[in-house]
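As you look at this complex, bear in mind that one protein chain is not there, while each of the others sits in place.
Moving on to chain A:
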Amino acid sequence: MEFDTIAAISTPLGEGAIGIVRITGPDAIKIADDIFQSPSGKTLMEVNSHTIHYGFIIDKRENKKIEEVMVSIMKGPKTFTREDVVEINCHGGLLSVNRVLQLVLTKGARIAEPGEFTKRAFVNGRIDLSQAEAVMDLIRAKTDRAMNVALGQMEGRLSKKIRKLRQEILEVLAQVEVNIDYPEYDDVEEMTHTLLQEKAKYVKNEIEKLLETSKQGKILREGLATVIIGRPNVGKSSLLNSFVHENKAIVTDIPGTTRDVIEEYVNVRGVPLRLVDTAGIRETEDIVERIGVERSRKVLKEADLILFVVNYNEEITEEDRKLFETIKGMDAIIIINKLDLPQKLDIEEIKKLAEGRTIIYASMKDDKGMDELEQAISSMYFKGEIETSDLTYVSNARHIALLNNAMQMIDEALFGVESGVPIDIVQIDMTKSWETLGEITGDSVHDELINQLFSQFCLGK
């Protein structure tokens, strides 16, 4: 929709230590205020224009501090877009900037399309004529690209699930509608609060599952926390280097307690890996030695994927066995490195210790095995079903925001049911939820409901 409130990360992804979430539109300040907490207790609604404020971004649902920020408030028309503009300066790198953006999106902002800030500026008379054509081209190009993404995802499980969910909501809506428009029609069960509540809870549960179990979504959002482990000199840093060489690495540092832990992002066939503690590997080549057993356990525990390197040229040691013990039951790939050297490793025992997990034979020195490893990682997380290059960051963040919004509306519907609000009013929120889900699959057509009404029920005089 035009003229609504939009938001985006306005700094290049992953680069630099500061990330800015920018919001523009009529509700910009209200939305920012809604998630902002100042130590002095002031609210952003009351501050002067063109001022900057220190405080925290809070997730009120979980009552959690997300990020320490500086927030700039700029009221229109003296802004880039001539609307109210808020810029949230985050220190936290990709992960926390993303979380702040997600939070902004759940509060009613929409994620900006490419070029949309510029478009706003133009439409509000801020930019000269010559730029108009460029913006139009951008919108058209973007739409074509979005169409590709949409088509790619149509086959995906997400849209299939959402379609199914929407159909179920639609049947509920049709049932409510038929009670309203044909009050004397006797053949349809009256939609009761209990029935509606049951359905709403079911839908909510499904959306939650989508949000939670959508592993791909999480991976794309945050990267897969990946730890490379192994005894000294097995080739961990060679592995890291080949990842980094083949894939553009993005380096960020995470503040706070783990400031000393350096992470690197690499993109392996569409799977973003967040390589944890790469500094450790670089410096000492041994995570356990460097950060101590307790810490390493913690790092391991939080990992999504473990790359365990063993040496083909050495016998299995007690330490290897201990590491295998530590990663029991976790997603891991075993890499047997140094295939170019004579075998001393007991492969049979490794197979046993691996407990069915993938084993890759590699020689980092000769560049052998990397393809197989990347293939293994890719198929582990996408099961070969999704062409990940289609899942751009933007559409992904958008989907998550839409799912969150849809869930909020279901929550409101449930709240309405509990407060004894009449069904036809509760239905307003159900309908919105249904429409919001439709934005993900691109089929938010209002006539759908009327069509459903007349195919589901035999109505009329």
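Details
The working rule: a residue touches a chain if its C-beta (ideal position, glycine included) is under 8 Å from a C-beta of that chain, and two chains touch if they have at least 3 such contacts; residues count from 1.
Keep in mind that, in the parts below, contacts and distances are computed from a predicted model.
Of the names listed as "tRNA uridine 5-carboxymethylaminomethyl modification enzyme MnmG", "Peptide/nickel transport system permease protein", "ABC transporter ATP-binding protein" or "FAD-dependent oxidoreductase", the one that matches the UniProt record for the absent chain is "tRNA uridine 5-carboxymethylaminomethyl modification enzyme MnmG". Remark: the omitted chain is touched by one listed residue; of A:N179, A:N313, A:T326 or A:T358 this is A:N179. Listed residues A:V47, A:A225, A:I347 or A:V421: the one in touch with the omitted chain is A:V421.
Taking the complete complex into account, residues 1-4, 113, 119, 122-123, 125, 128-129, 132, 135-137, 139-140, 142-143, 173, 177, 179-187, 419-425, 428, 445-446, 449-450, 453-454, 458-461 of chain A touch the chain not shown.
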